[in-house]
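Everything below concerns the one structure shown next.
With one protein chain held back, the other chains of the complex are shown just where they sit.
To keep things simple, chains are lettered A, B and C as they appear, and every chain counts its residues starting from 1.
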Amino acid sequence: MAELNLLEAINRALDESMAADDRVFIIGEDVGQRGGVFRVTDGLHAKYGEKRVIDAPLAESIIIGSSIGAAMYGMRPVAEIQFADFIFPAFNQIISEAARMRYRSNNAWEVPMVIRTPYGGGIHGALYHSQSIEAFFTHIPGLKVVAPSTPYDAKALLLASIADPDPVLFLEHKKCYRLIKGFVPDEPYTVPIGVADVARTGSDVSVITYGLMRHYAVEAAEMLAKEDISVEVIDLRTLRPLDRETVLASVKKTNKVLVLYEDNLFGGYGAEVAAIIAQDAFEYLDGPVQRLAGLDIPAMPYSAPLENEFLPTPEKIADTLRDLVQY
Amino acid sequence: MAELNLLEAINRALDESMAADDRVFIIGEDVGQRGGVFRVTDGLHAKYGEKRVIDAPLAESIIIGSSIGAAMYGMRPVAEIQFADFIFPAFNQIISEAARMRYRSNNAWEVPMVIRTPYGGGIHGALYHSQSIEAFFTHIPGLKVVAPSTPYDAKALLLASIADPDPVLFLEHKKCYRLIKGFVPDEPYTVPIGVADVARTGSDVSVITYGLMRHYAVEAAEMLAKEDISVEVIDLRTLRPLDRETVLASVKKTNKVLVLYEDNLFGGYGAEVAAIIAQDAFEYLDGPVQRLAGLDIPAMPYSAPLENEFLPTPEKIADTLRDLVQY
Amino acid sequence: MKQERDQAQLIEMFRLMALARALDERMWQLNRQGKAPFVISCQGHEAAQVGAAMALRPKQDWIVPYYRDLAMMLAIGVTPREVMLGLLAKADDPSSGGRQMPAHYSHRALNIVSHSSPTGTQVPHAVGIALAAQMRGDDVVTWTSFGEGTSSQGDVHEAMNLAGVMKLPVIFFCENNGYAISVPQRKQMGVENVSDRAQGYGFPGVTVDGTNVLEVYEAMTAAVDRARQGHGPTLIEAKCVRLTAHSSDDNDRTYRSADDLKAMKTRDPVHSYEAYLRSEEILDDAKIAGIRDEIKAQVNDATTFAEKAPLPDPLTVSRYVYAE
Partner (left out) sequence: MKQERDQAQLIEMFRLMALARALDERMWQLNRQGKAPFVISCQGHEAAQVGAAMALRPKQDWIVPYYRDLAMMLAIGVTPREVMLGLLAKADDPSSGGRQMPAHYSHRALNIVSHSSPTGTQVPHAVGIALAAQMRGDDVVTWTSFGEGTSSQGDVHEAMNLAGVMKLPVIFFCENNGYAISVPQRKQMGVENVSDRAQGYGFPGVTVDGTNVLEVYEAMTAAVDRARQGHGPTLIEAKCVRLTAHSSDDNDRTYRSADDLKAMKTRDPVHSYEAYLRSEEILDDAKIAGIRDEIKAQVNDATTFAEKAPLPDPLTVSRYVYAE
């Protein structure tokens, strides 16, 4: 049992996978000697060599496209996109190819690959180093999308993703990389894809969230606990397939719900969660299905006074929950 | 006043725009002598020449990317993507560039361009000639998304889109191209971007929809009228900006709502509409916010027995509405 | 194939080309009869494909094709029955069980990789397959094809570039028929030859007459040898003709003059190869009639077989989104 930050937990999972299965390889920009711009792949180049930790040319579509081919051949590629904001040149390969391969070939072919990428804001990354991208990818049947928020979950879910026979987009919140620490067992353990975590138990209102916002929600819940408001926080961990049961059970228990995410509000992933609740838990609702999310502007600006406006904060979350509880 | 089909109405709008403003030009694959694979640009090459109706190389990213540059220079490009399914190679240019240009330059630059593309299913187009793409693009602040379903709306909205100072994605349902006919005035008239249409007035239940599904919803409403069920059909026409007022007014009136779309259900555009209703019209709801949409499979298969399973039909819509009214 | 140009081989090439042509013509018939909603042809590309296939080892080498590659499919081992199952979108279609449009070939047992409709996306896959084969130390060559129009796509550039960096055992095979649907080559690129691109990636590029099966075979043999020896990729551009409209949804009279169409027919690769084999006295009327009879029977059999085969069960529509 070691205390690791999120980044270290991911590094461990990569290392263990590569040690256990020689079909696993890493491909991406600066993943080699540099160990990745965030140093997530630190040490792996030295340990496994440049044939298994491949510094790719600066071209996202071929990073993904060649990983698809290698996966079809029988390898287990783990592709890194340096920032989630730079995944869009590979959008066509991911959604038209990786995600549709099994279906279109009537199960003859499969694409067992993982795409890892740091996403999310709050680190002065400006418009193109802060984005949330899950709304695009959770809409795609054939793809799985995982977004752990703790070192414990990150390690196990990355191992599960690499073992999964289908393509998995693995989202790493870059503000959590060094900020979030936690104990990670040395012995093997699992966290299955598709199972949410009740991060905090409560009875007055549920918050459905993931990523950095899980931590902000817990902070808000702690503030509200002092006011005798009991908040349940659900950390989805996997965004597709969504753990509907856990979400609906929580809403049916508390009868009030806030869907919280840091991406732009309109058309964000939380819209789907809210829509499911509004249809399937309608009879249990004692208040509107509330949403709180990032601003509807093209992306987070750089200058501090502007950047600070973008994200929900623990205070804003607490305010929203207070109103909702009083509804 | 002429009776035109959707395709002809769009052709007229292109022709009138080009005649009125020499900054307007068309660029796309096969748009020239061929007049487009659906013949939407028929006759324009002959009339305006190959400098204003440009047959581009087979490369979507440069079709959009060069249009962005030309728009910044002061032109009014109308880019055609031959099938919506093939827009993804240009995804990065559209969302990272066109949609963010004004914001990122603090209003110094703008990208007044239109991207026209046929979308939607039901024409034996299989996985890659049938897709709905609006969920990806309606999530993007900085972009407008228009999806007319009648010749009358299509002509006016295309003229409005070309005149708009911001980038507009203009979605043309390919099954409607020849199927849907209607009278189109010869004299000038306008349909503003951002205003929904009450396609049918009713009092028992509202259907919020757009595109081909508007016509299916009206069919269903007509069936149900015989059973004394009064259905209101809202055709959004513009998907972003969404006409929240019209949507909420209808729901507040009927107290029951079905959000209907043909794209895959999970994370589709209708999720946002449902989420807005669940939050902002909560007190008026006498039943769950119901959704009906395409299947959650990678895309519509080719073989007829499979293809027929994908889309909501007027019958399925009527069934859903019947249940909802009885709720 | 020990002796490179032994007669049996030369005749087999002819048989494959003629079979592809006959099957392709039958597809158009079925289309006109309303039985096949969509057809896209290999007519005019037969020599390029058969010449290429003959240099590959079926089931060992990997094939990453595009929609015009009917003759390649037959040469690698897809049967006419299987092809017809695909055309009619029947349940047992090995490509996709009727899920994809016809001519979106795939055949797992033959290492023929499933491709999609967006043009050019298959080229990166081929590079990834070659990378995997190189990593595993397998004796595998990967062949991928695309039209000259598709060479304009960014994916093709990125794929060739990576293959050049890593010296991958992959052959880029561009079937240049001068058109991307209606767009002529001069509107697609500022050069005569797509093969000129190769030197920008650090490997050889060669242009051959794609209507000459033997010329193609020779260039392919050299490229396969290169790949196998670890020297990396080759770009082969085969100048073909497109003897039909782009597809059954197209009408090429709107953009090709009657003269152009006529001129093109003089470059029919099946005719010219037949003439060559006659002039070399490898084939004569009787032998040709024998081959054609056999082909006709095969095509008839495939048609009947596929027409009788069951359509997919609608209940299967939601299967195989993920592993089951």
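The rule is short, and it goes like this: a contact is a pair of C-beta atoms (placed from the backbone, for glycine too) under 8 Å apart; a residue touches a chain by one contact, two chains touch by 3 or more.
Since the structure is predicted, the reported quantities are computational estimates derived from the model, not experimental observations.
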Touched by the hidden chain, restricted to displayed chains: A, B, C
Touching the absent chain when the full complex is considered, from B:G36, B:P57 or B:P118: B:P57
Options C:A8, C:A109, C:V191 or C:A323, residue touching the unrepresented chain: C:V191
Full-complex contact with the absent chain, from C:D24, C:E46 or C:D155: C:D155
Contacts of subunit B with the absent chain, listed as residue ranges: 25, 51-52, 56-57, 59, 61-62, 64-75, 77, 89, 92-93, 96-97, 100-110, 141-142, 144, 165-166
Touch residues of subunit A, complete complex, unshown partner: 29-30, 32-35, 37, 55-59, 61-62, 85-86, 88-89, 124-129, 295-298, 301-306, 308-310
Contacts of subunit C with the absent chain, listed as residue ranges: 152-158, 161, 164-165, 167, 186-191, 196-203, 232
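We adopt the following convention: only the chains that are shown with their structure count from here on.
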Most central chain, Cα average position: B
Chain located farthest away, centre of subunit B as origin (C-alpha): C
For subunit B paired with subunit C, centre-to-centre distance based on mean C-alpha positions, whole Å: 37
Inter-centroid spacing, subunit B versus subunit A (mean Cα positions, whole Å): 30
Distance from the mean Cα position of subunit C to that of subunit A, given in whole angstrom: 41
Residues of subunit A engaged with two or more neighbouring chains: 89, 92, 96, 100, 103-104, 141-142
Multi-chain contact sites of subunit C, meaning residues that touch two or more partners: 96-97, 99-100, 104, 116, 118, 154-155, 321
